[in-house]
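Removed: one protein chain of the complex. Kept in place: all other protein chains.
Then we have subunit A:
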Amino acid sequence: MLKNGKSLKWLAFLALSLFLSGCGNMTVLDPKGPVAESQAWLILFSIGFMLLIVLVVFILLTVILVKYRERDDHKGYQPDIEGSHKLEIIWTIIPVIIVIILSVPTIMTIFELEEAPAATSHKEPVVVHATSVNWKWIFSYPEEGIETVNYLNIPTDRPILFKLTSADSMAALWIPQLGGQKYNMAGMETQLYLQADEVGTYAGRNANYTGEGFADQRFDVVALEQGDFDTWVEETQNDAPELTQDEYDKLMVPGSASEMTFSSTHLDWVDHSTDAEYAINAWDRMGYVPLNPHSRAWKSI
């Protein structure tokens, strides 16, 4: 019996340590910028409270089940208890208090995330227009006059202001280690501030389902020192080819693409946040006709 108890304890310890070490490695709880940091903090804060609630319910349930299970020497059976206003008020008020305690930091964080991170808010943000197209990402740097496809370079320690829109289906820009996502929607623009504090490569992706190529709609975010970023911008401006509207229209046709770099942006002729029809019209120009994906005609493409 004692031996069993001991091994159980060891098992519990092992499980707990595995669980905690797992937590440390999890992307969302391994933030590399202030936005993701405040979100990770909020998550851990809520997990604490929630574990408390879970513990209370689990212990109560166990005690009641053991104590009042049907058995020969049953004690304390009282079939006609109607209820207890005192108890009911207690377990109404305690959740109310918990909700308030959780609401305050939640709301503060919601408002905080609408603006550039406080620590770097004195710096000019880098503006990036992130446009989702089935099933690729197009990033335009209007101030630098450059555009990339399926990858993103950013400087560290500076807020990045994403202006999000979509050429077709609704997507969501998500770079878990830098911060939570927001939707990209055609004919609209949403804004998202993110920031990287450390140099490195982070995974970014579309988190909102967009059909066939959805799983591949991902990109690398490379965070560089400001100097390296400036060098990259300059090189791109000088060496990369210009983006032509014809080439851009090809990108509008559903499909995946490899990484590309251009020394001009599509913002010169279209802003998807005000023109939701551009991609559909581009299909016409490219001669693309959507077909039933189950038909032979489609399979032969």
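As a working rule, a contact is a pair of C-beta atoms (placed from the backbone, for glycine too) under 8 Å apart; a residue touches a chain by one contact, two chains touch by 3 or more; residues count from 1.
Note that contacts and distances are computed from a predicted model.
S.K.: Could you check which of "Quinol oxidase subunit 1", "DMSO/TMAO reductase YedYZ molybdopterin-dependent catalytic subunit", "ImmA/IrrE family metallo-endopeptidase" or "Hydrogenase maturation factor HypA" matches the UniProt name for the chain that's left out?
M.R.: "Quinol oxidase subunit 1"
S.K.: Considering the complete complex, identify which of A:E212, A:D230 or A:E259 is in touch with the unshown chain.
M.R.: Touching the chain that is not displayed is residue A:E212.
S.K.: Footprint of the hidden chain on subunit A, which residues?
M.R.: These residues of subunit A touch the chain that is not shown: 22-23, 25-29, 36, 38-40, 42-43, 46-47, 50, 53-54, 57-58, 60-61, 64-65, 68-70, 74, 76-84, 87-88, 91-92, 95-96, 99, 102-103, 106-107, 109-114, 134, 164, 168-170, 172, 174, 176, 179-183, 185-188, 190-191, 203, 205-215, 254, 276-277, 279-280, 283, 290-297, 299.
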